Structure formats: C-alpha cells, structure tokens
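Heads up, one of the protein chains got dropped from this complex, but the rest are sitting where they should.
Residue numbering begins at 1 within each chain, and the chains themselves are lettered A and B in the order written.
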Amino acid sequence: MSASASMPSRPGAASLGSGVSDRLSKKASRHVKERIIEALLFSAAAFSVFVTVAIVYVLVKESWVFFETVPLSDFLFDTQWTPLFDDAHYGIMVLLSGTLTSSAVALVVAIPLGTIIALYLSEFAGFKVREIAKPFLELLGGVPTIVYGYFALTFLTPILQRIYPDLPGFNLLSAGLVMGIMIIPYVASLSEDAMRAVPMSLREGSYAMGATRLQTALWVVTPAATSGIASAYILGISRAVGETMILAVAAGMQPNLTFNPAEPGATITSYIVQVALGDLPHGSIGYQTIFAAGLTLLLMTLAFNLLGYWLRKRFREVY
Amino acid sequence: MQIPSTGLEAGVEGAVLKADVRDLDFYYGAFHALKRVSMPIHDHMVTALIGPSGCGKSTLLRCFNRMHDLYPGNRYDGGGIVLYPDNTNLLAPEVDPIEVRMRISMVFQKPNPFPKSIYENVAYSLRVRGMRNKNELDDRVESALKGAALWNEVSNRLNELGANLSGGQQQRLCIARALASDPEIILFDEPTSALDPIATASIEELIIELKEKVTILIVTHNMQQAARISDYTAYMYLGEMVEFGVTDQVFIKPQKKATEDYITGRFG
Partner (left out) sequence: MKAADIDAIRAIITRAKRWDLFFSLLGILSLMVGVLTFTVLFVDMAIQGVPRLNLDFFTSFPSRKAANAGILSAWVGTVLVMVLTALAAVPLGVAAGVYLEEYAPKNWITDIIEINISNLAGIPSIVYGLLALGLFVYYFGFGQSILSAGLTLALLILPVIIVATREAIRAIPQSIHEGSYACGATTWQTVSDHILPYSSAGILTGVIIGMARAIGETAPIITIGALTFIAFLPPAPFTGEPPAGLFDWIFAPFTVMPIQMFNWTSRPEAAFTVNAAAAGFVLVFMTLAMNGLAIYVRYRLRKNIKW
C-alpha cells in the first residue's frame, strides 16, 4: 500500500470551495483510521495473553474435576501410576521419575557439549567456521523429534545393546542421549549469544595483560556471561522436560518408578501421547489424568521459563 | 630482522632508548593507516602522541602490544618496533604477541575492569603468568594497588566487584592491573577521556609518578594534558609522523608549520 492510496481519495472539483473544512475532515478520518489499525494490532498482540489464559483455564478446569476424585496427596506421594487399571493409582512421581531420568541423561550430553561449542564458536573459531557451523546447528535443531525418536530406537539402541547386552529395546538411556543431541543447538546458540554480548573492551583488557584465548574465554568472558549461559541451560532443561516423541518412540511407555536410565519408562509427556492414542471417552477419569499430568508439566516448565527470562533480562541490563 | 636506524634517537638529551619505531607501515584491510612512521621511545620518560582524531595515534599505540593481531584484516607492512635492550622487533611474525603483551601492558580509554573482585582484577595479570602462590599474589596485588594510588581507598574491600568503584577509581584499578606484572612499558590510550576533571588530575599525577618505575606512552586528544605530563611529544597527522621532539620544544617552538597550526588551535 502506498502513502497516497491509504488516504481517502480527493472528492474532486466540488470540494475546492471548502478547502479548509475538507482538510480538517480528512485529518479526522485519518486519525480514526490510525486508531482502528492500532486497536487491531493491539488485539493481535494481546491474543498471545489469551492463549496463555486459555491454556491455564483448560488445564485447571479438567484437573479440578480430576482432583475432586483423586486427593492431591495420592497424586503427589503414591508410588504407582495405573490410572487405566481397575485398581487405579495416580502417583505422578512414577512419571516424574521417567521425566527426570531422561532429562538428566540429555543434560549430561547437552550442557558440556553445548557450552564447549558456544565457547569455541564465540572465542576461537574464525569467521568462516562460524558462518558454516551456526546454520548447521540450526538445521540440527530443526529435525523433527519423531525422526530423532526413530533414530534412537532403530540405530542407537542396537549399538548400545552391543556394549551392554542386557539393555532392553525400550530404554530411557538411548532416548535421553538422542534428546541431548537435539538440545545441543539450543544450549550452544543461546550461550554463544550471551558470550558475544560481552563487550570487546573486556576481551581487549584481558588480551592486553597477555592472556591466551582460553584464559580470556574461561576467566573473563564466561564469568561476564554467566546469567545468559544459565538461562540457556534452563531453556535446555525446559526443552528436555517437555520433549515428547523421542521418549514415546524409544523409551517405551510403561510407567516405571526408576532412576536407572537403562530401564524403560514413561514420562509425563509420553503418558499423554499414550492416552491420546487410545480411545478414552471425553470426561472419563482417564481423560482427566492427562490434564492433571499436563498441568504438572506446565508448572515445571513455567518455573524454568520465568527463571530463564529473569536471568536473560539481568544479563541484558549489565551492559 | 635488520632495520636501518633512523638517527632520530640521537641528540636528545642523552636519554636511554627503550624502543624505536622504524619506518612502520600499517593497514586496516586496504586502508593505509600508518605511513612510514618513525619515532624513539625513551626509557623512564613519558612520551605523548597527539594529533586530530583519525590521525593514527591510537593505531600506532596499539601496534606496541600487537592488539591489532586480534582482528582479521589488519597488517603490519614493513618497518618495525625495536625493543631495547634485547633488540627484538616486536612486530616480527615469529615473536609471540602474548609475550609482547606480557612485557608491554595497556590501559584503555574507558575503564574496563573485569566482572571480578578488585583483588582478582589486579591478580589477573599475575595469574595469566601462572602465579599461584597466595602470599606472593597478596604482596604483588598490594604493591600494585599502592603504585596506582588506590590502596588506601580499597584495602578494606578487596573482595568487592571492581565495577562498584567510581570511574576514576576504576581507571586506577586498570592501571594497577597493568602495573602488577611489572611491565617494561605501559600504553595509555586516552586514559582520562571518560573521566571528570578531578579524576583526570589524579590520573595525570599518577602517570608522572609512574615514570620512576616504567616507560610510558600515552595517546591524548588533550594538548594541555600532553604539555603537563609528557617529556616528549609526537604530532601525527593523516597517518604520518609530522614532528617529534622534547615536549617544551614542540609546544613553544614547533619546527613545522602544521604542528604550530594544530597546537595553536587553527585546526583540529
């Protein structure tokens, strides 16, 4: 749209006599139009708040019904999760153990590798290496997680079984390892952003004292970027906790209260998938369990996200 | 690397030569920033580099500790900077820039303390050299802070962040950091341009005291400052060395018309 087209067209010769009032009215209509556009754009931005409210509303509403049947203490402290059996138990701890175990495995892979890659790209690598590596990391982060799940199940698990023959076909270890690879790009790219935001004057100060690259990277850049790096880790944790398909495919979906990654297990997310795949009637207790599980997941990621947001905000304010 | 002497070092009050810039050319990519620059640096003296902005004075300063090596596209091309008494060309490719920086330290335009405690800021240049002994570190940090006239103000809060100090204190902290490792030359790149007049006065006083211990090369855009604190002054313009001499001479009786025009404020 061009500037002239967006204004009301000139009424022609008839308005020539009343130039002043015409111009005034044009200004008024221009004003009204601006207001309407602004209101529309504002509602688009405010829509995102509506999405959050809707998420909380839906999860709380369905969970409310669930918690009217199942006491919160059972939910938190029961050590079995068998909502679909006759002898139903609703101990979320069972699903949490799967989530925590697989996330821990993923983070053991993603945090060291992601941090090393970030330090390398930000402080060591030349321009060319960075130009190739960054888009490649983006590609790695863009692979659909179902594909990673397939890879964990059909490629990594058989290899791990060769090293450790007792490993079951479905296990948290293989899923967690692949999940770690999936999270590397997030950790690396956000940490690198934080490191690159460290002002050049600090690096120059360090080099001027005769420091090497590694000394500058570890003793000056890393401390200066701590809160940004921490927020990258937190985002990584949040991704791991919320990841679904890799676990649904490669970790099996049997609820299993364990912290041993060499066992199969269900996570909060894979349980939701399992129930959704089946044919549970709307409004049944089984249907409501996935909302209670989802609410637990939401609260966990919410806490991580807010912590991460706060840390990010802090490191932006430093410079 | 054998570089012919310029002869400039001769005839200046019999001072001992610390370093000698000889026919130095420097490029930022295709831009010819320093054109056959020559000048002597005298031991335990303050040498000031003056000139309008963009004249290459900071570029020349940053050659002395090879800061240009940090960025791709920068090129030293012909000539060199010879450091005495060991007669090494600092810019020779086989000389490690880290070794150069350990011998020639630097203080920057804006104070840039690390996000560490006051103590760790000063200890940094020692840790970089692998010093681990706590007692030795303590002693060296204390004497560096005393040397930078900061000890009395910070001795009871060495564990606070360096960034909590005032601007002038931060700059003195950076001077202490540069001083701690006992360098042969300290480079100052417009060290007072971000400071208020009182802080500026204390830094100037400090620089004059420091020349007892170390050779000083300072870039300044403030001619009065050069006149106040330096023993020698070099005037640069458009990447060339226009005039070098004893400060009083350069300011009172400049040899070149261009220097006189700049000093008397006719341009720049």
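The rule is simple: a residue touches a chain if its C-beta (ideal position, glycine included) is under 8 Å from a C-beta of that chain, and two chains touch if they have at least 3 such contacts.
Just so it is clear, the model here is predicted, and its values are computed rather than measured.
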{"item": "Contact residue for the chain not shown (choose from B:22, B:42 or B:103)", "value": "B:103"}
{"item": "Contacts of chain A with the absent chain, listed as residue ranges", "value": "1-3, 6, 30, 33-34, 37-38, 40-42, 44-49, 51-52, 54-55, 58-59, 61-62, 112-113, 116-117, 119-121, 124-125, 133, 135-140, 142-151, 153-155, 181, 184-185, 210, 212-215, 217, 235, 238, 241-245, 248-249, 269, 272-273, 276-277, 282, 290-291, 294, 297-298, 301-302, 304-306, 308-309"}
{"item": "Residue ranges of chain B at the interface with the undisplayed chain", "value": "86, 96, 98-99, 102-103, 128-130, 184"}
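Simple rule for what comes next: only the chains that are shown with their structure count from here on.
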{"item": "Centre-of-Cα separation between chain B and chain A, whole angstrom", "value": "49"}
{"item": "Interface residues, chain A side, partner chain B - complex", "value": "126-127, 199, 201-212, 215, 219-220, 223-224, 318"}
{"item": "Parts of chain B lying in touch with chain A, wherever the complex brings them together", "value": "65, 67, 70, 72, 98-99, 101-102, 105-106, 108, 110, 112-116, 124-125, 127-129, 174, 177-178, 181"}
